[in-house]
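A single protein chain has been removed from this complex, and every other one stays in its place.
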Amino acid sequence: MPTVTVNKQPVEIKPDERINCVQAAQRVGVEIPSYCWHPALSVVASCRMCLVEVGETKPDGSVVMQPKLVPGCQTPVKDGMVVVADSPRVKAAQQATLEYLLLNHPLDCPVCDQAGECLLQDYSYRYGRGYSRLDEPKELKPDKDYIGDQITLFTDRCIMCSRCVRFTREISGTAELEIINRGSHSEIDIFPGHPCNNKLAGNVVDLCPVGALCSKDFLYKQRVWWLRPSNSVCPLCSTGCSIHVDQNEDTVYRLRPRANPQAQGHFMCDEGRFGWKYTHSESRLTTPLQRARSGSVASHDWDVVLPAVRAALVKAATSSKPLAAVLSPWMTLEEAYLLASYLKSLSPKARLAIGPVRVVGEDDRYPKGVHGQPVEPVKFTIRAEKCPNRRGVEIVLEHFEDSLVSFGDLLGSAAAGDFSALYLVGGDPGGWITEQQAAGLAKVETVIVQDILPSAASARATFVLPGGSFAERDGTFVNLAWLAQEIRRAIHGPGDARPDGRILWDLAQRRGLFSLPLLRREMADAIPQLAPLRDGLLDDHGVFVRPAAGIPQAGVAAAGVTPEIPGP
Amino acid sequence: MPVLNAELRARIQTELAKYPTKRAATLPALHIAHDALRSVPPAAIEEIAELLELHPAEVFDTMSFYGFFRDDKRPLGKHRVWVCRSISCMLRGGEDLLAQLSRRLGVAPGGTSADGKVTLEFAECLGACEGAPCLLLDDECHMNQTEQSAAAMIDKL
Partner (left out) sequence: MPEFEPVLLARIDKPDSTSLAGYRADGGYEALKKALAMAPDDVTAIVKDSGLRGRGGAGFPAGVKWTFLPKNHPGPIYLCVNADESEPGTFNNRILMEQDPHQLLEGIAIACHAIRSRTAYLYLRYEYGRSFRVLDKAIRECYQAGLLGKNILGTSFNLDVYLHRGAGAYICGEETGLIESLEGKRAWPRIKPPFPAVEGLFGKPTIVNNVETLCCVTHVVSRGADWFKSIGVPPNLADKRDLGSYGPKLYCISGHVNRPCCVELPLGVTARQLIDEHGGGVWKWRRAKAVVPGGISMGFLSADELDTSLDFNGPLKAGCLGLGTAGVVVIDDQTSMVDVLANCCRFFAHESCGQCTPCREGTSWMKKILDRVRAGLGRLEDLDLLQEVAGSMGIIPGTTICGLADGAAWPVKNALTKFRAEFEEYIRSGRQSISASPELMAAH
């Protein structure tokens, strides 16, 4: 195994692996500070923060060091290489670079959004000299409030790392951002009339290592050290971007992409980034509801409603007509399994269908070329399929059902009065059922709706169970590429809303508290495709649950796809 | 109505033939537009971008790097006078010459005389050090200049 040495520690690399000094150092916990380098962008080696000393081991075992400092980001490591990132020369260079970067920086940390997660702050603290020797006035450059609808630029905080410009040229391909002027007059800007509003634009805020590019949505809302991040998965399309949900006191303030080479890579789209607002919608369903036959409210109390739901289902199971349920592609794997196994335990002839999978337009691939056409190699895709877990729910349904009915057929049967009870799970904030479709529910004696927002269905339901948004639940989503990733609860839901997993766990009268590991083990035993979940725990990058070759998956794949449905 | 007329476009097209990429014609195209329009307004940048199959921001990024091109906020006068202030000229009065012309024309370097005739610029080494101090009138170099000789030349424009 090729081995390099970083600060006297050996680092093993794979024979065909091409990594730089910064990456090699990361493996042994050595941080080589850097600004301009980003693993997803081209290497420019211009910030000069990652300078290190390198040398090579000669056959006789002696080490010959290069006389010059080299940028760690630009220097690939190879067997026998020696990287020194903590010598006095390296430290002097780091100090000098930091002093330069701060020369014209306004040092306005108290009013800067980036404070607390700022690489200028971090590196100054760790590597800087702590004071500036600039006696002359700083160069002042005007702020640019409108870089895009969501982006503002504090020009004088910029350190000219050019990450943002490279992102728009290399990842989105839309090239709205530009560097203007030369030398110390350089600035980031947009061309007049061409703002940075591409669907991936928000990433430039994350990429900015300092407080120059800021998100208007987040601006001055929170100090970042008050925020608690939770690992999660963006639910808004089947790419399933790994994200952080940043919250404070049960309020989500922002989503950030979480790097995951198995999922989307390093970025996320703005649709997802800003698409969490429904979580805090005023119209969220916040109390459980049982309607009397007259339509009046019989109860708002979980302790009454849940047993009543159970009793209604048990009764319906004895009917000559089957039970039916719609499992939403917004449910987690565990929720889908809980509901499906519970209903099948009540009545093996219970009919299960997948809820509507909203498809909006076509897959949107990046980078774009100058004429807006996608260019190979594709670096990011916003999927047309606007749900997080169609694959996961399909896996569960295929396990429980020999043949699957579509959402439309199931509603048709409901309208024909074929079912004794219907359990509908929603969860799609974009809406999932029309007035017309819901009208047919009148023919079903017991309609149970579990959802987060009111809908035509919840208005007619016998029981309404307020569930949780993606930020309020624990569970597993399986994306388009069959990657199973964990969403973790970041906040409590509003009012009496409960995480869907807990609702279903309690409904099924399982013992103890909702337990992901238990459920995963159970699913792994029951469903061969989910065997990779047997550990019970998922690591941050998730695990693939690809179907075994030869097993047809098309049965459900064509099922629930419906055209766009207007939201509530 | 395009800012770049058919003749300018044709000249840009001619430049394209010299290079394997369209982008390489950026500087030639900017020169063509700048010479004719005395600035490169945003509309011209968009048109050049279209001709070269680039984003306007890419063209402007390049353009603004070179101190040479003006945008439409600061268009050039009819002529441009660059006074060299680098070392060989400075040693022989280049900075004084710049200051004198600045006073005479009533503009700071970068500015254009009120009659729109002359834009005064400072220049870094013009490569005519044997004739210091020198100045560039448009793109013709004039060596061994004094305030009087330069003023006489400007008056004749």
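To keep things simple, chains are lettered A and B as they appear, and every chain counts its residues starting from 1.
The rule we apply is simple: contacts are C-beta pairs under 8 Å (C-beta built on N, C-alpha and C of every residue); 3 or more make two chains touch, one makes a residue touch a chain.
No experiment lies behind these values; they were computed from the predicted model shown.
Which of B:86, B:119 or B:145 touches the hidden chain is settled by the complete complex: it is B:86. Summarising the interface, subunit B meets the missing chain with residues 18-21, 23-28, 30-31, 52, 54, 61-62, 65-69, 82, 85-88, 90-92, 95-96, 98-100, 102, 108-110, 122-132, 136, 138-141.
Not every partner is drawn; the one left out touches subunit A at residues 43-49, 51, 68-71, 74, 92-93, 96-97, 100-101, 103-104, 133-136, 139, 159-160, 179, 181-186.
Heads up, the rule we're going with is that only the chains that are shown with their structure count from here on.
Averaging Cα coordinates per chain places subunit A and subunit B 50 Å apart.
Every residue of subunit B that touches subunit A in the complex is listed here, in rising order: 42, 45, 53-58, 60-61, 64-67.
Note for the complex: subunit A touches subunit B at residues 165, 169, 174-182, 190-194, 370-371.
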